[in-house]
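The complex appears here minus one protein chain, its other protein chains still in place.
Chain naming follows the written order as A and B, and within any one chain the residues start at number 1.
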Amino acid sequence: MRRPLDLLSKGGLGCLLALVAFALGSTVDLAGDPDAIVGPRLAPPGPEWWMGTDNLGRSMLPRVMEGVGTTLLLSCTAVLLTAAVSAAFGILAGYRGGYLNEVVLRLVEVLYSFPAIVLAVLVAAVLGPGQFAALASIVLVTIPLMTRLVRAAAVGVSQRDYVTAAVISGARLPRILGRHVLPNVAGTIAVQGTYALSVGISVEGGLSFLGFGVQPPQASLGVLIRQGGSYMIAAPWLIIGPGTVLVVAILAINVFGDGLRDRLEPRETRSLT
Amino acid sequence: MSPLLVVDRLAVDYRANGRTVRALDGADLEVAAGETVGIVGESGSGKSTLGAAIGRLLPRTARVDGGVIRVAGESLFELAPADLRRVRRERLGFVFQDPIASLDPTMRVGRQLTLVLGRGTGSGDVAAHLDRVKLDARTARSYPHELSGGMAQRVAIAMAMAGEPELLVADEPTAALDSQVREEVLDVVFSLAATTGTGIIWLSHDLAAVARRCSRVAVMYGGRVVEQGPAAEVLGRPAHPYTAALAGSAPATAARGTRLEPVPGRPPMLTGPSDGCSFAPRCAFVIDRCAHERPPAVRVGDQDVLCHRAGEPATIGQGATT
Partner (left out) sequence: MRLALWWSGRALSSAATLLGVSILIFAAVRMMPGGFAETILGPFATPEQKAELAARYGLDQPVFMQYWHWLTAVAGGDLGTSMISREPVSLELLARLPVTAELTILSVAAAILLGVPLGVLTAVRARPDGGAAVGRLLSGLGVSVPEFVLGSLAVFLFSRYALGLSVGGYVPVTVDPAANLRSMVLPAAVLSIFAISATARTTRDAVLGVLVEPYVTAAVARGESPWFIITRHILRNAAAPVVTLTATITAYLLGGALVVEYVFNLPGIGSYVVQAVGRRDYAVVQAGVLLAAAVFIVMNVLVDLMVGTLDPRLGVTAKGRRA
């Protein structure tokens, strides 16, 4: 029954894995120390520094590697949190319905009313700029949609015969939710998780770019693009490098997510002629 | 005079998820102008695919693997889009299973009829067309979801018949309706078609019902028309073992909703051209050559039959009692 992923989605997944490997390279200083001053200031890309150097003469390659790592780690952690919270509340609300369902839907609706970056800015204003604000922002921004869709999927699953059978056979609630409902909404969680990851990367980037997310000297893709902005005219590689990596990361995840979704819900088409 | 519709050795495959399913495996059919033909078969026999193919309405997953369809002499699969639309507009009409879903949910019935009539092919106003299908003129103000299934199907019939087509293809038009309404809707279709001289192809799984209203019957199995001929002959003196089983199982007595299963076993799921007769595994009269030799069309009485043993008197009588 299961269709294999198409070539484009596999490409997306491959790209993503390559980025993870790229980020892991920085943990062993594969391309050198990201904070070491190795050359002249604002040198264009060359054989010694493939992505050029920044305003202090630091090589951009190891800095971008560190930046990808920070961004991915932050986004992945946040999405895992989102998935856990959304799965718990979405499944419970969808299965139980009634009062709990109303409360969850209402809360989700409230959170959903804030534009992503606006909510992130509010969070940063309350928590103060920093990694933690970025993390919390991503979680709060991605929770509404995922909870909503997990809930919708759980409502459908709850009406299936095997769940009714489990209830009749006297299974306890945790067992029903864990063994019967959760596995059947896992696909939704996976697809929404990939999309949430791309939203997360974008939110981290945006917030750090505005100066409210990850703080220097730590590098993240958003931080690097913010720092590069000041020297943009003289040294465009400072934003082109990290910017390209950021776009590739988001695109790879989105394409992979589309492929996952199409595999879960294949659709027909019709010709108008 | 050449027939209005000729389907010659039509083969159609569906491809999805890397698998191929053969829906039509060399189907033949001829319909003369003004003729009423019932096509009978179980689900999976290929009758809906044949019906869709007659308007070149196959879904995108379908592929024509050979064969020709000619409507009034024009080869359907070779027509340019504009010519295809002209043939659909001027010669063909279609009525589908789900009447309410066949109407645009966002538009009042009257407006939809006006859109169909607007091209100037039809005559008269909306009320007249509603009257032709025995509907009150006030129906024009309703949205499709406000209609009963029977009313919606009448509207769909009025729209399909608005251009007075030469051939109306009705794919199980009453399957979604209550039994009381079915006969009324069929009355409307057949009497309207008779006044306009429109030929009918009625796709159904109910042999007896089809035989009551149509002049000719074609029985489909495994993507082929295994027997066709005058309705009374096919029902009364079936020449193909499968038809015999269908006729003997008296579907009129089957309760609504029960699955029609006249013969033990399930209809075949073909994945490619079949060498022999696809009914062979379920046939009580199977002989060696049935498995690997494609039966040619044989003339038995007034019927055309695809069976190696057609015409052997012993097979038929016993077949009916299976």
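The rule is simple: a contact is a pair of C-beta atoms (placed from the backbone, for glycine too) under 8 Å apart; a residue touches a chain by one contact, two chains touch by 3 or more.
Remember, it's a predicted structure, so these values are computed and weren't measured experimentally.
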Sole residue of A:22, A:49, A:95 or A:209 that reaches the chain not shown, by the stated touch rule: A:209
Selected residue (touches chain absent from view) among B:8, B:98, B:131 or B:164: B:98
Hidden partner chain, touching residue among A:42, A:100 or A:152: A:152
Among B:47, B:88 or B:182, residue touching the chain not depicted: B:88
Options B:53, B:116 or B:185, residue touching the unrepresented chain: B:116
Those residues of chain B which, in the complete complex, touch the missing chain: 55, 57, 60-61, 84-90, 92-94, 96-98, 101-107, 115-116, 143, 145, 156, 159-160, 163
Where the missing chain touches chain A, by residue: 6-8, 106-107, 109-111, 113-119, 121-122, 124-126, 128, 148, 152, 198, 202, 205-206, 209-212, 222, 225, 228-229, 232-233, 236, 239-240, 243, 246-247, 250-251, 254-255, 258, 267-270, 272-273
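Everything that follows uses one rule, which is that only the chains that are shown with their structure count from here on.
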Separation of chain A from chain B, taking each centre as the mean of its C-alpha atoms, in whole Å: 52
